[in-house]
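The structure appears below as structure tokens.
Excerpt of the complex: some chains, original placement.
Chain nomenclature is as follows: A and B, assigned in order of appearance, with residue numbering initiated at 1 for each chain independently.
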Amino acid sequence: MIIVLKENPDPSQLDGLISWLHEKGLQVHTSTGESHIVLGLVGDTASMDIDLIAALDIVQSVKRVQEPYKKANRKFNPEDTVIQVGNAQNSVQIGGGTLTIMAGPCSVETEEQILTVAKAVKQSGATMLRGGAFKPRTSPYSFQGKGVEGLRLLSLAKKATGLPIVTELMEVQQLEYFEDVDVIQVGARNMQNFNLLKELGRQNKPILLKRGMSATLEELLMSAEYVMSEGNERVILCERGIRTFETATRNTLDLSAVPVLRRLSHLPIIVDPSHATGKAALVPPMAVAAVAAGADGLIIEVHNDPQHALCDGSQSLRPEVFDTLARKLSAIHKTMRDLEKMEKAS
Amino acid sequence: MIIVLKENPDPSQLDGLISWLHEKGLQVHTSTGESHIVLGLVGDTASMDIDLIAALDIVQSVKRVQEPYKKANRKFNPEDTVIQVGNAQNSVQIGGGTLTIMAGPCSVETEEQILTVAKAVKQSGATMLRGGAFKPRTSPYSFQGKGVEGLRLLSLAKKATGLPIVTELMEVQQLEYFEDVDVIQVGARNMQNFNLLKELGRQNKPILLKRGMSATLEELLMSAEYVMSEGNERVILCERGIRTFETATRNTLDLSAVPVLRRLSHLPIIVDPSHATGKAALVPPMAVAAVAAGADGLIIEVHNDPQHALCDGSQSLRPEVFDTLARKLSAIHKTMRDLEKMEKAS
């Protein structure tokens, strides 16, 4: 960590700062420039509170040289984390070179709907079932999801297809209903709900953590760190689009997040092209691009019968479109794997 | 609400849509253009789910003509909401032409600290005491606030000065400790924590609702609507800066929010220049500008002894700087009020 001091700092404040840094177990290297004094800190700065230092009267700015996350940091855990989901009979692996495809409806609605969709996506090659039971909605007057009943229907679909379930939890109190859920999703709006993250850090289930709409990748990793620092190290990172000025898509899918996170962290990375783009026609090209960028998986909305369902999302794919897409994804994933092998061999 | 259909919509789907809209009690006006059919909806469209309609196969886009919020909407409540805070002896009014100044330290630390700051800001003219007990921090390794002990210290300061308290609640479970708190703050990161908002809608205390870092003003009003729709109509809106590409300030203070919200809503509006700018030197000019833009109040960070306190924020004002600022705010507020009276008289 490098601390740039303001010009002509108060000497007693400077002494105070240096003593305090020594107390924290850090070595301090002082460089005196033409106009500024610069302090270089050596030691365990990852747990230092950068805001606290930046806030000091005599400090102009602070720059981290090392990342502020540890457990999520690839430097300290060079091997890719591979997460096993589901039980012995129906185990699914996330990360480690496999391609995980989570598919299903935006909201769970009826038994018929969820069973139909679950069977269809399994048939096409999906390895997990997604579906919303508790739905975060901008308006209190919009449909808020089927809740506990939705979870029951997801369980039925899991029993029928063997697909492990991923679904969103909105508050700690709902945990009691999530026993049969395989992966707990934290939505974008809750990415910095720190109390929720800490509680999930004490659970024994993988957490799919969605990037907040205006969260930097470092903040996403810090939220993963919240979960991991409580003991649960099975976190899956999910890029789902960020908020920008562009209105042609609902959000701007930041696919660079995939290689950036890959270098910074050992955690698996999946991409949600449905929420990012908000338009069914854009889902297939962006899903394919995500695999080409190196994502470990995708989470894709698929609805059942567009003729009869009124609220099927414009971002949801029809089962037959998903089927074509799933085959494409598999082909691109295979090409990518072959290229990697060739590269390693040469 | 106006629905623009895609070119050549499926006739049976169009019939289905129109029947469904009729069932919802809406009149539908159909205009057939050269390339597109447009449906104009007449009736109570505020509670319609715009996403649901935009999601239909035959729909190109949907445009609201009326706002999706009701209780927060000035159209339905033309009179400014004035909120009484505190008890009979120490009542403070927010909105309605008065200027509310909430001041205090970022975090409550010690009894001496909070009493010193509380007395100082009261002396300078602050009408409420702010101070963090539960602190949302990006890093799990940063100081998370004094918690329940912090609330106890705030109560002591309230008793000593008579200043009502505003402080942040991070999760529903903390409510039991908030009995002596006068205004409950919802932080920017929790603006769309809908379960929390609903629970606060059932409380009998004013809610200070901070705008999320990437929330539109309509989304802020929808979050206010979540609280109000559960029965608690005492919501104070707070602009605290949005996230943009600019790095000279921590966030970009969006002061246009003040006149925009004033026209859209009857709720009082306060501004937080401390968190928005992140720099003490920028707080006074932006606080004065906020009053000139028509804000009902300010929430400002003031720390006590910069000589001894290590973690006093770079965004916090020293008591003597706050004192000068408070006098300026009062003078500008008076000038603005005089100008308004003259304008009405002429």
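As a working rule, contacts are C-beta pairs under 8 Å (C-beta built on N, C-alpha and C of every residue); 3 or more make two chains touch, one makes a residue touch a chain.
Small disclaimer: the values here were computed from a predicted structure and weren't measured.
Here 2 copies are displayed; the structure file describes the full homo-oligomeric complex as 4 copies.
Going forward, only the chains that are shown with their structure count from here on.
A rotation of 180 degrees, rounded to a multiple of 5, brings the CA atoms of chain A into register with those of chain B.
If you average the CA atoms of chain A and of chain B, the two centres end up 28 Å from each other. Those residues of chain B that touch chain A in the complex are listed here as 13, 16, 20, 46-47, 49, 51-52, 54-57, 59, 68-69, 136-143, 170-173, 189-190, 192-196, 198, 212-214, 219, 222, 225-226, 229-230, 243, 306-307, 310-316.
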